[in-house]
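Supplied in structure tokens, the structure appears directly below.
Heads up, this is only part of the complex; the chains shown haven't been moved.
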Amino acid sequence: PLSSSNYLPQSFLPQIQEQVRKIQNDIEELQQRLCADYSLCHPEELILVGQYLGIPKPLLKNCYSQDLSLVACLNQLHYGLQFYQGLVKALEGISPELAPTLNILQLDVGDFAANIWQQMEDLQVAPEIMPTQGTLPTFSSSFQRRAGAVLIFDYMQGFLDMAYRDLRHLSQS
Amino acid sequence: SVIHLGAPISASCTINTNCSSLTAIATKIVWKLDWEKLPEHWQHQREDGTLGSNITLPHLNHTHAMLSCCLLLAGTPQIIGQAELQAGYPPQSPSNFSCIMNLTAQELTCQWKPGRSTYLPTKFILKSYNSTSKDNCQSRKKPIQHCVSEDGKNQCSIPRSQLPLYQKIDIWVKAENMLGEAESPHLCIYPMDVVKLEPPILQAAEARLGPDSSFPQPGCLKLKWEKAKSSKHVEQMCELQYQHPGELSWVLVPFLNSGPQHAGEYDLCGLLFATRYVLQMRCVRSSLGGQLGGHWSDWSSSLELTTR
């Protein structure tokens, strides 16, 4: 169990909840567009392409395990959010219709990552230098970029659900 | 790819030889158009043993559709490639092509009717050349910077800085999309000859006094008119119309030639006594050598006066 200095302030949670909801709304809008405009509606129809593209899935394993550590969890959360911000950026050029929402999604994810980093600084647990991003997949056709988007957005929704559950867990009850 | 609406279209889907892991687990290719699975008999597998398929759709009746090539894997079609299909028509020749010179906005604005919808992104380019006035624009001098109209706006404006106002220009609009192009008839005009003036300003003047009395002449209204600022230099012919409030029909007063002055007065008589009238005025660039030299302005804003 966590000692009191290892908890997030209770006031932090409503803000996080709002940010997660906003990001998830952005993603839903993009998913609906990909389905309506390109008939790409189900991630399970893109398993083969996913393997081919090799899109990694940042994990959040330290946040919900016996050896729970706030610092490790926030670090993983920040790293995951930054990685997803990079993945969303790699989707740029997907289509003019999706571009505005994709842009807003990038800003919202960036805001969420910055907010986590701010909390780490406030708790004096932020590492000296911000970790750099992992290598991002490359898309060699518009189909690959759209299929990659469907998969990335699906992974992100799962990541955000876990992130919010973990942060609620980490907030002083 | 873009084709004629209703035309046939063929596509092929090949599994790279270096994806042998795939061919081990999935052997069947199925095609989908948006969400609809396509009839098997439209496609045929490759004879040379490579995993691939060619398909021909007899008529493409969607203006936009996604053609997906899928590998059947444990019953679920795995989309491994897509082609975005667009279908529509080549543009028709733009009709009702006309231009108006606006002296206030200092631009020549041309408009047209695009004709039948093409269902495809279609660009309209307003093209023009300086010309000589001798041969009805047969000989072209230097080109004027063309103007590309945003999709669906069906009008475009050339700034006056690009145009000679008193020299003939050969001007037309060209429509083009992925399936073809078409042009409107050409106009050979002096931009000033298609000027549309701003409406004049109409005001009440001091009522006209009767010949031998200090009372205004009954059934008369004295009007003051002034040319719009942007067209003070233009000789104009003007028309007046008046109407009893509530009535629909207007009475038209024959032309009053403004000549070179900027403003003037006009006595409108023969009206009913003590009656309220609504008056409007419009002008057109007057006859340089006999024929009208532009479009009528809009009617001025209404002036309400009562005869005494």
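Order of writing sets the chain letters: A and B. Residues in each chain are counted from 1.
What we mean here is this: a residue touches a chain if its C-beta (ideal position, glycine included) is under 8 Å from a C-beta of that chain, and two chains touch if they have at least 3 such contacts.
Since this is a predicted model, take the numbers as computed values, not measurements.
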Subunit counts for every protein chain kind in the full complex: A x1, B x2
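Assume only the chains that are shown with their structure count from here on.
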Computed distance of Cα centres, subunit B from subunit A, in Å: 47
Of subunit A, residues touching subunit B in the complex: 38-41, 44-49, 52, 142-143, 146-147
Parts of subunit B lying in touch with subunit A, wherever the complex brings them together: 19, 22, 26, 32, 34-35, 66, 68, 70-71, 73, 76-82, 84
